[in-house]
Structure formats: C-alpha cells, structure tokens
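Quick one: this structure, given as structure tokens, is what I'll be asking you about.
Here the complex is missing one protein chain, while the rest keep their positions.
Chain lettering (A and B) follows the sequence in which the chains are written, and residue indices restart at 1 in each chain.
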Amino acid sequence: MTVQPSEMQLVVPSGEPENDTEFGTASRSQFRQAVSRFTRSWMSMTALTVFVLIVATAYIAPYIYKWKFNNPDPTALSVPPGKQGHILGTDETGFDLLARLFRGTQRDLLIILVSTSIAVFIGIIVGAVAGYFGAFADNVLMRFVDIMLTVPYLVILILACAKYPNTAGTALGIGFLFGLFGWMGLSRLVRAQFLSLKEREFVEAAHAMGASNFRIIFRHLIPNALSTILVFGTLFAATSIVAETSLTYLGYGVKPPDTSLGLLVSRGVDAVNTRSWLFYYPGLLILVIVLAVNLVGEGIRNAFDPRNNRVRD
Amino acid sequence: MGFPMLIFTLKRFLNSIFVLLAASFIVYMFAASQYDPLQKLRQQPQLQPGTIERQAHLLGLDRPLLERYWQWLSHLIRFDFHSIAFIRFNFGTDVNNTSVSTQLATRLEITMRMVLLAIVAAIIIAIIAGVISGVRRDKPIDFVVTILTFMLIALPTFFFAALLKQGAIYLNQHAGTDFKTTGDEDFGISTYGTHSEILHSQLLHLILPTISLALITTAAWIRYQRASMIDVLEADYLRLARAKGVRWPTVVRRHGLRNALIPLTTVVAIDVGALFGGAIITERVYVWHGMGEYLNIALGAQDINAVVGWVMVSAIFVVAFNLFADLLYAALDPRIRLA
Partner (left out) sequence: MTHAGQLPAEPVSVEFVSSAAREGAAGEVLLTVDDLNVWFGGRNGVHAVRGVSYEVRRGETLGIVGESGSGKSVTSMAVMGLLDKTARVTGSVQFKGSELLGLKDRGMSAVRGKKIAMIFQDPMTSLDPVYKIGQQIVETLRVHDKDISRKAARERAIDLLKIVGIPNPADRVDNYPHEFSGGMRQRVVIAIAMANNPDVIIADEPTTALDVTVQATVLEAIKAAQQETGAALVLITHDLGVIAGMAERVMVMYAGRAVEFGGVDDVFYRPRMPYTVGLLNSLPRLDVAEKERLTPILGTPPSLQNLPPGCPFGPRCPMHVAECNAAEPELRTVDGTMPHVAACIRAEELIGQDRYEAGQVFEATSADAGLAGELAAGALAADVSGASPDEPADEPPEPPVLGPPSGLGSPPVPHPPTDPTAPGHGAHE
C-alpha cells in the first residue's frame, strides 16, 4: 500500500525556462501551454469530468434524493439494491447506501481539502526555506524531515488517533493529521528544485534589481516549481482518500454516527458474504474517485513535461 | 574505490543512528506524557487507597520524563557477542510485566515473513512489468500494464486484500482449491507439528497475504520503473552503445536496465515505511497474529513500553532498509561514491 505518494514519482522536470525569464513570464507562458496541453488530452479531461461529476452529485443529489443519510428506513433493513425504492440497498439498520455514499463522498472531500492544503503549505514553506537559504536552515530542516520519515506514516496516524479518538479520529481531525505528517515528500522536492533554480540568471537578475528574498521566493521561484506542487497536491489528495479508508478500517479513523467512504467500505468487509452490495459499491466508488484524481495528476505531469513535444535534430 | 565507499558507509550509518535516537526521544516523550498504563486499574470498583500510587511508583511513572527516557535508553542496547546479531534490544516490560522484546521478536518474525517476501516479489514484478512496459511503450502490453497499475494504485489495501480473500474463498468452495484465508499457520500446529510441517503450513498461509501486499505495493513501482526505463532509453549513451554495434536486446539489458534500476532503489527505500503500514492492514484482513495485532493490544492498554518498543522496531526497520538502499545505490552508481 502506498500511503504517501512516492516522492520520486513526482519529480517533474521544471521545464527549461525560456530566455525571457527575468520577470517570471516563462513560468506563466509555460503554465498556459500546460493548460492547453491538459485540455487536449482526452484521458485527463475524462478523468477531470468524472471527478467533477461525482463531486457535484454528492453535493446536489441529497437535496433531490428521497432518503437521507441520517434518517434510517425502519421498514427496510438489509434491503438489496433496487428494492423498496432504495437504489443501492440499505444496511442492517435501514440506512440507505446511496444517501450514505453521498455523505461519505462529502466527508472525504473535506478530508482531502484540509489535508492537501496543509501538506502543500508546510511542504512549500519548509522546502523553500531549506532550498533557498541553504546552509544551516537546510541542514536542520532536512534532518527534521529525515526524523519525520523514520516512523511509518500510518503508524504516526494510528498513534495520534488512538490517543485522541474524539478529536483526531474525525473527518476534520484526520484531514489535519494527514496534512501535518504528509508534507515531507513535497518539501524535499521543492528544496531540490529551489537549489537549482536559485542559481539561474533570472534570480540573479531579480537580486540585482533589489528584490527581497520574500519576493524572489514567491514571485519567481514558487511559480517555477508549480508543476511539482500541482502534481504532488493531486496525488496527495488521492492517497489521502486511500489512507482514510485504511485508518478507518483499522478502527482509528472516522466513527459512527459520522460516516465516510472508508467507514462504509470497512463495514462492508464484515458484511461481504451476507450483504455484498455494502462491500462492492463503496469500494467501486473509491476506486473511481481515486483513479480519476490520479489520472488528473498524471495529466498535469504530462502537460508540464517538456519532453512531450521534443523533436530531435 | 574502497576507501571513499567506507567513508560513505560510515557517514550514512552515523546519520541513521542520529535519526533513530531523535525519533526515539520524540516517540518516548509523546507516549510517556500522553499514555496512562494505569487506566484499567483506575476503573476497578474497589480500589485500595494508595494502590494507584504504589503501582505508579513501581512502574516508575512518578519520575520526571527525561529521567525515564534516560532509563529506557541506557538499558536499550546490550551487546552480546555470542549471538549472531551481537546486538540485543531491551524495550523494558509491558503492563503484564513480560518482556516487550520477547513479544516483539515473536510478532516480528511472523510479520517479516510477509513483508520481506512481498518486497522481493514486488521488486521483481516492478522490474519485469516496468521494463516491458517502458520498452514496449504505447503498445498493447504497455496499455494493459498501465491500466492494471492505475487500478491497483487506486484500491485501498484492505479492499484489495478482502477482494482477493473473497475470490480465494469462492475458489475453495467451487473449484476445490485449498487457499488458506485466515491465520499465519494452521491452528495449534506449532505444538504438535514437526519442523517441516510447521514450515509447510506457514508457507501455505503466506500465499494470499503476500500476493495482496506485493501487488498493492508494486503498482507504483511499476509506474516508476517504466518512467525510468523510458528516460534511459532516450539517453545518449544508449545511442552510443548501439553505434558501437551492440545489438538492441543487449543494449537494453546491459546499458538500459542497468541504469534504469538505480532510481528504483530510492523509491523502494522511500516506500518501505508505507509497506510496513500495508502489512498491518493485510494482517488484519487475513487474521494474522503479527505486529499489527500487538500494536492494537498495546494501544488499547496504553502500554508505554510496548508502544514505544513497537514504534522503534518499525523505525529501525525503515532506517536499516534505507541505509541498505543508500549503499546499494552507491554500489550501482559510481558517481555517488565520491559525493
């Protein structure tokens, strides 16, 4: 199982900034090129469309759908899909599976939103400081990253969630924890990219024009590391969903009365022989969501990879 | 070549020790300040006054945190030159006053069977599938491999493990196969079986969990090996090798594969922690009595020594594996040795 995206997989060539990089224009035009390349790829666009559709359904459909996630149907316990108006059936207490899948998707979106923003924020800051200032700061921060990576990610999460089940073991808490302990890969990548970027002419030019370190980092360097950050963010979102299901399955994640995709599928495992729909449908939904997010990430990587349009002389 | 390699090894080794020490400090401080091993005791209805205090004193819970850490650390390692490993770890005793190290050793032995076998299988699969996929880029075989890897990457570990288990149960019922779907060995066989019978039983029980863990792990590695192979195939030195008159299959093997393997060592090292986490989950699905179960028990009891010992074992495993990968990397890539 890959709880964290392999950082080596995320290495995205920053793209050779073109001649006119003094004002960061190369990164912007490179970004525009990448967007157009992304939109031209049917694979990426399909994945993005599927993801957006699922998200939209999860938020809009509950207003239309007859059954509510927190309102069981006492007349329909363990009803198989399609019976008594329950499209995907119910569980043993009469909760409608489809309604719960909507709710679970909403909760997982909350988790990945929180976890990804935190991880990307910390990862950029730590990587930028280490890569840009180098020397002492670099040494201390990277040693710290080494230490953080010593204990397996999942184990850290288990330790935290086991101790504080009511704060850490909720959707919001899990999101925070994922972000708090998941930024190390990005910080290494950003650091490596900053190390090489800061030697480039456009950074020296910015220095010569009197730009502050802060300005150079935020206006010149981070835009140039954008592809790495975007790809990391996407793949991290995908792995956050998978990590949530794992944590919840082990009993340390989201607990009833709240729900999540992980909780639904974990409980489905126990019911696989008697009420198999409770196992297969949530699993299928997770598969589709994570696949879509991963393909979007792959599409972003390809869109930024300059080797795509290389012609040899 | 020998001397720089020795310096390199020594540096990496010292770095590993430092990282482990720092991790042990953080984990111990967290566990010792947050966990309460006496919580079960506190809940007992008729409690003699002073029992809690006495018990706390007995376990040393009333002493300052730093002193307790130092106590723990100073007893941690004992050199025993009569044994093969010559280092013995002493993680103290758990709440039931039995040795944590002994318990962990039994559990680790069980879990490691699965983990090591899965790593080896995953690496082999990653190399074969990744190289084929990279060399036959955009051909049907590449397409199939890519789809399968993306599916595997998207599946939660336990879901895939459970799927595999369901499939095996179905086969057992309908096709007369005999896949072992629960436990790490036949119940009680260690008490009555001969040595080879035990081994045989353990191997049979290994099949499904190992396949499950290996496939889930290898998916990302295949992607990586494929990318790395494609990179190398476009390298100038491959063109020179062909210009020398070396035939294409030999070029791919001798120059392509040899270079494309180097980055895989790093990825495997990075993922090994995740693989350990995956093993805990797989164990749960297949009802093994390994590390995962022990962690569950230790956390339930808020057992400081057991939890810290457990975490340190996983950390040592991760760090040792990374050290090994670093050295392997240096051995594979001559450019690193001088750095």
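Rule of thumb we're sticking to: a contact is a pair of C-beta atoms (placed from the backbone, for glycine too) under 8 Å apart; a residue touches a chain by one contact, two chains touch by 3 or more.
Note that the coordinates shown come from a computational prediction; the quantities given were computed from them, not determined experimentally.
Check B:Met5, B:Leu41 or B:Val246 against the missing chain and you find that the one touching it is B:Val246. The chain that is not drawn here is touched, among residues B:Ser16, B:Ser133, B:Thr181 or B:Asn259, by B:Asn259. Residue-level contact of chain B with the missing chain is found at 235-237, 239-248, 250, 254-255, 258-259, 262, 332-335, 338.
In this text, only the chains that are shown with their structure count from here on.
For chain A in complex with chain B, the residues that touch the partner chain are 1-9, 143, 146-147, 149-155, 158-159, 162-163, 185, 238, 242, 245-246, 249-251, 262, 265-266, 269, 272, 279, 283, 286-288, 290-291, 294-295, 307. Of all the residues in chain B, the ones that touch chain A in their complex are 15, 18-20, 22-23, 26-27, 30-31, 34-35, 150-151, 153-159, 162-163, 166, 213, 216-217, 219-221, 223-224, 227, 234, 263, 266-267, 270-271, 273-278, 280-281, 284-285, 292, 295-296, 299, 307, 311, 314-315, 318-319.
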